[in-house]
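Omission of a single protein chain aside, the complex is shown with its protein chains in their original locations.
We call the chains A and B, going by the order they appear; numbering starts again at 1 in every chain.
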Amino acid sequence: MIGPRLWLLQRATALVMAPFVLVHLGLIIVAVQGGLDAGEILARTQGSWGWALFYVAFVLAVAIHAAIGLRVVIAETLRPRRWVLDLTAWVILVVLAVLGLRAVYAVVA
Amino acid sequence: MNGKLEIKIWRGRASDGAFSAYEVPEQAHQTVLDVVTYVQRRVDATLAYRFACRVGMCGSCAMTVNGVPRWTCRTDVKTVAHKGRLVIEPLRNLPVVKDLVTDMAPFFDKWQAAEGRLHPTADRGTEVATIDPATPDRKAADAGVECINCAVCYSACDVVTWNPDYLGPAALNRAWTLQNDERDGGKAERLRAVTRDGGCQSCHSHQSCTEHCPVGLSPTASIAGLKRMAARAAFGRGPR
Partner (left out) sequence: MIRAPRKTALWYAAMIHRISGVALALFLPLHFLVLGLAIEGEAALDGFLIWAELPIVKIAEFGLVFLLAVHLFGGLRVMALEFLPWSPRQKTYAAAAVGASFMAGVGFLLSAAS
């Protein structure tokens, strides 16, 4: 159900995201001090090309990673037919990518 | 303890079988194989089961004892019985022929599908190969070469249960030993065989195989080695 290419892509996106997640976790711990405030969050991200690139890369990597990961879990627990499995994985990829890129736009624009 | 063991043994096939209860006299030293043999010889001659060497060398007597796959000839009743009770079933993940006997064909089919056999490069005229046991490749092969195909690891593996295509720990372990064998000429073909659907990349490293192997092998380590080979091949540095 998972060929070597998807398996390798899963690991590659994981490696790419490892530093992203560490930055993101650090950011959460900093941002949550004194309570979460939209103004404070947006002041950091709005108009910033750096954060835009960071989060676009993060969103695309996580969409691929989550779609492949869920594909394996669904394949092993529900054992659907091949085309159902492939379609589901693509849908997950597209939904996460679209919602994610929209969210990046929301905080960066 | 009243000197009797309460044994439940699976009778029949997987789809329409059931447990039958038996009483077996308790003894000071007794293996689970002794218990099954007692039932077949003294209580119910229709019980079907496999064994051969009785001394932990052949792997034929592997069964599921209180939920755990093990060699019954090497399992002392006292170490596994809860209050004198035992539940004995055939190995998991294999079709049941009758009672405690499973059809090992799928296990061996996957062995072949993983190219678990040497592709020789020598003929009668060639000098006998001098294999240095200290090379890293030979050490890697030797670490996995003692497998006697008992299917305990195959039964312990969850991915075998979840994924019908998965080749399984034993077949992949054997493939790894051959990928490290300098006499073998089929490495590229074998790598393709173990990276198809159900290949090494399906392993989730639960290490149930390693935990249960009666010979102390680590198929997880072997499969990780195959994964590394597959990754290198993806970047153009595969075996020739």
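Everything below uses one rule, namely that a contact is a pair of C-beta atoms (placed from the backbone, for glycine too) under 8 Å apart; a residue touches a chain by one contact, two chains touch by 3 or more.
Nothing here was measured: the structure is a model prediction, and the numbers come from that model.
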{"item": "Where the unshown chain meets chain B, residue by residue", "value": "64, 67-69, 92, 155-156, 158, 161-162, 204-208, 211-212, 218, 220-221, 224-225, 227-228, 231"}
{"item": "Missing-partner contacts on chain A, residue numbers", "value": "11, 14-15, 18, 21-22, 24-25, 28-30, 32-39, 41-42, 62, 66, 69-70, 73, 77, 92, 95-96, 99-100, 102-103, 105-107, 109"}
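Basically, only the chains that are shown with their structure count from here on.
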{"item": "Length of the line joining the C-alpha centres of chain A and chain B, rounded to whole Å", "value": "39"}
{"item": "Chain B - residues contacting chain A, complex", "value": "159, 162-163, 165, 195-199, 201-202, 230-231, 234"}
{"item": "Chain B-touching residues of chain A, taken from the complex the two chains share", "value": "1-5, 7-8, 11, 75-77, 79"}
